[in-house]
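Incomplete set of chains, arranged as in the complex.
All chains are identified by letter, namely A and B, in their written order; residue positions are counted from 1 within each chain.
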Amino acid sequence: MANSKYEYVKTFEQSTSLLPNTYMIVRIDGRGFHKLSAKYKFEKPNDRHALELMNAAATAVMKELPDITCAYGISDDFILDRSSRLFERRESKILTTVVSTFTSYYVHLWSNFFADKPLSPPMPSFDGRVVLYPSSSNLRDYMSWRQVDCHINNLYNTTFWSLVLKGGMDATQAENRLKGTIASEKNEILFSEFKMNYNNEAEIFKKGSIIYRDYDSTSSVLNRKASAPADYSSEKSELSKTQKEKERKRHVKASIAIEHTDIIRDEFWEHRPWLLSTNLDS
Amino acid sequence: MANSKYEYVKTFEQSTSLLPNTYMIVRIDGRGFHKLSAKYKFEKPNDRHALELMNAAATAVMKELPDITCAYGISDDFILDRSSRLFERRESKILTTVVSTFTSYYVHLWSNFFADKPLSPPMPSFDGRVVLYPSSSNLRDYMSWRQVDCHINNLYNTTFWSLVLKGGMDATQAENRLKGTIASEKNEILFSEFKMNYNNEAEIFKKGSIIYRDYDSTSSVLNRKASAPADYSSEKSELSKTQKEKERKRHVKASIAIEHTDIIRDEFWEHRPWLLSTNLDS
């Protein structure tokens, strides 16, 4: 039974390869997580176990895919260096591999964080998309945008749930109370009505989580240049296979760090120069 | 803290929407499943539990996503009708939702099929891609291609593993023995050397699994036309919201059937006309 008669259908497949020398961000969103957080009674405004599960799943993804330099949660974003040639930069393959691996670990690790709340259908799932950024400053701005968003949402949610859980308001009343308020007013509500100093809230809530591949600092001082991912420039594209394999191993071996810190200011990036590929270009 | 300064990064997002009035196939592949089947000692040439797990996960995906009319395994392919407007036909959203939901159930249901083999990292994961087919005959040819492929692979694998497991060959010897053989020769090897009649092998191995939304047969005879998904034609696009909701519910309520049968010949499709949308067009 020959298959040639039907094989023409293969020609209908269309593949997008992501523009070289651009940072690739895979952004993941939980599907229907409002319902999910109700079903499993996540704590409000933040459920630390749920956040830690996200981080654990993200860390596992980074262990399996060494081309990912860092990830930022809550939303979650995975950043692949602009020099990465993972799966020949095929969009569908990169996107689905990250989303599927994340999902797999999220389900697998669930019981580590919610031992008393077993999963049942409908199961958690995630959608995702890829966004490209051509320059390091675009990437930095993207990360800043995410962290500002995290802050804005968290301040709102903290105040909202204080009004509801401690202030006895219903959702509509709380919404109305917050409508049009600026940050300082929300801080003031928390302080004067609930004796909360927002600054003392946990950093994981206020700053989110930056998860990154951490290299031995001694070696990274000595080999800062070597630590940076290979560039798409003419010279470096001639990296020998041995060098590439060596570099891959270095990525695999690197420990993975989680911090809840400011990623808007330069400091974080200046101390971890390998997170932004060195490119002599402007 | 205003976010406007960074919000320009949103403009870098690019979204592909899939051409209307084309069948959308989401094709999923297990990543590194050779290693996985070794790790968990899947039976050779076919592990019935592994296949049933795939089918169970696919069935769960179809329950959650009523726009999927049918799926075919082993490979696995999910078919969305050409009339579907799921997620406004955004490629990334459709693709990642199917892949993530499948992954989620695969991991969740694993223990139902392999109670004695708990999952451990590296976890199973899947990649996927979308392929579009403009006409029903293209879709039929695609399905035929998959089933012929299933047959060719299964006959090869059945013979190969007979030579190895019962014939005492090593992999290289078995490969060499099979090099260049046609179907009838493989059948003959099975019969004369191993007393196996390939025709008696289980249908799930020889034919794969077609999983489809099954409508009550009485109603579907009476309402065959109504059973077909709404078309992208002018008239039908005016389906009222009520009608659309009704249709969605009908999809949700439909039972999901699994068969291991011939999907190359017309018979299967003629008896389930709702699987190919009626389009008066040629």
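In this text, a contact is a pair of C-beta atoms (placed from the backbone, for glycine too) under 8 Å apart; a residue touches a chain by one contact, two chains touch by 3 or more.
Everything numeric here is computed off the predicted structure, so don't read it as measured data.
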Identical protein chains across the whole complex (2 displayed): 4
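Heads up, the rule we're going with is that only the chains that are shown with their structure count from here on.
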Subunit A and subunit B: spacing of chain centres that average the CA atoms, whole Å: 30
Parts of subunit B lying in touch with subunit A, wherever the complex brings them together: 1, 3, 5-10, 12-16, 31, 60, 64, 92-93, 95-97, 99-108, 119, 121-133, 138, 141-142, 144-145, 148-149, 151-152, 183
